[in-house]
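Following this message is one structure expressed as structure tokens.
Heads up, this is only part of the complex; the chains shown haven't been moved.
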Amino acid sequence: MTTQMIILNGGSSSGKSGIVRCLQAELPDQWLAFGADSLIDAMPARMQTAEGGIEFAADGGVSIGEDFRALEQAWAQGVVTMARAGARILIDDIFLGGAASQRRWEKLLDGVDVLWVGVRCDSAVAAGREIARGDRIRGMAEAQADLVHEGVRYDLEVDTTHTESLTCARTIAAHID
Amino acid sequence: MTTQMIILNGGSSSGKSGIVRCLQAELPDQWLAFGADSLIDAMPARMQTAEGGIEFAADGGVSIGEDFRALEQAWAQGVVTMARAGARILIDDIFLGGAASQRRWEKLLDGVDVLWVGVRCDSAVAAGREIARGDRIRGMAEAQADLVHEGVRYDLEVDTTHTESLTCARTIAAHID
């Protein structure tokens, strides 16, 4: 059976985007990539200040409101439709709700062949990479490093602490049908 | 009936993105925005060099191949699903095929309430704005200014030649149910 979607879950600055770009470069087919960042870009800027939106606290905490959740849910349905329509889809997500976030995806995925990938990174290393990026609120990497994996079931886990993005991508690619 | 999607069509540098951001800021609900630029961002970088992808010629011409078209079609189905799932959706697109591009959308939109908006801009003015942006291949604005509107039917047209994005957005907003 053909893998229709790859869903990567990991904390902020764990290296998901780099892996996604390597997968897009290395996989023989052309895969579409979406994720938490592109979803937020698609939302109104005021979603980051409005009640019900998404709030990034100065200490790296992230709070999700009901309006954000509703748009995210419709977005996820649309992304799954793209996969059913024949596009191969890469998702990089941050399961702030751990297992509950995975269940929200699973409810939409009936009959879709998904490869679930956990992207781990040691929290101190991720925190250092957050500083090196320079464009993220400090504290998110550390706050999310373990939290997002709680109770989540994977087909495959990679760890970017000591392994390059491209190597992780090739490991994942070997699991694609 | 509630407007579920607004589809804006106009040539490169006609001012679609500015209008979209104003609509997101001004409309009382939170609307998700997607378009030609975010679709290309979601594709592998090599889509711009691969056969079957999208080719930007040095003179501003754009050629679309079959692989690009297939992903675009699946993407459009997904975006319409988001609207059916309750998200209000803004699309800024460039109908390189004119009426044929509109028909491709229409086939997917059965029962969805769409507002079709033409975004016009005098080709010389758009060409000047292309220079002022500095990040686009020169020639696209002029090549696309009229082409993209051929045979397309609109509920509403705005013209950014002498009218600001925010004013255009307010005109559009007045047509939303």
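Chains here go by letter, A and B, matching the order in which they are written, and residues are numbered from 1 within each.
Just so it is clear, contacts are C-beta pairs under 8 Å (C-beta built on N, C-alpha and C of every residue); 3 or more make two chains touch, one makes a residue touch a chain.
What you are looking at is a predicted structure, and each value in this text was computed from that prediction instead of being measured.
Depicted are 2 of the identical subunits; the complete assembly encoded in this structure file consists of 4 such copies.
Following the convention adopted for this analysis, only the chains that are shown with their structure count from here on.
Relative orientation of chain A and chain B, expressed as the C-alpha superposition rotation angle, is 180° to the nearest 5. Note on chain placement: the centre of chain A and the centre of chain B lie 27 Å apart, centres being C-alpha means. Listed in rising order, the residues of chain A touching chain B in the complex are 21, 24-25, 30-34, 38, 41-47, 50, 53, 67, 70-71, 73-75, 77-83, 85-87.
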